[in-house]
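Before we start, here is the structure in question, set down as structure tokens.
Omission of a single protein chain aside, the complex is shown with its protein chains in their original locations.
What follows is subunit A.
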């Protein structure tokens, strides 16, 4: 009996190891590691810089994806509304400029200026932070809540329920922050939306 259970344990470990790695990024409830990424103003930005924040609206977005561009005004509005409440927006561009030249640092600077971004717009060379979050497309949002344990991931997904028409009925991120402010957890805490695949760096 002991041998069988041991065998089962070994087997399950082997099976788990061979299972396709599907979503290896942070899960809801995980404490996320801080990062230090270059902003369009040339300065590095970390979560730790925001000592007064209650959390963060972390959005992977880019210069070229029409869905992401369709969200820019709504992202600016989110930052305006929620920075004052302790949830600033931090935008990260997950795309590789080698694959899509319009995603270059210079073009990011230009886009931020044109649109008047009120939040950092960070470069993520080699997709290091993008991979930690297992972001898959732009725009892809991750809501973090600052706790004594660290920054806890509370929501993953869409900003609202209309990625394609721009006429949302349900504002997922706003509802999620309201839930956190009310002492509960977001429901839903994961949503899906149509978006553009991340332009991953080609293997050299």
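Quick note on the criterion: a contact is a pair of C-beta atoms (placed from the backbone, for glycine too) under 8 Å apart; a residue touches a chain by one contact, two chains touch by 3 or more; residues count from 1.
By definition in this document, contacts and distances are computed from a predicted model.
Taking the options "Thiol-disulfide isomerase or thioredoxin", "Amino acid/amide ABC transporter membrane protein 2, HAAT family", "Iron complex outermembrane recepter protein" or "Aspartate carbamoyltransferase" in turn, only "Thiol-disulfide isomerase or thioredoxin" matches the UniProt protein name of the chain that is not displayed.
Contact with the chain that does not appear here is found for just one residue of A:55, A:88, A:120 or A:195, A:195. For subunit A, the list of residues touching the undisplayed chain reads 22, 64, 66-67, 136-137, 140, 158, 161-165, 188, 191-198.
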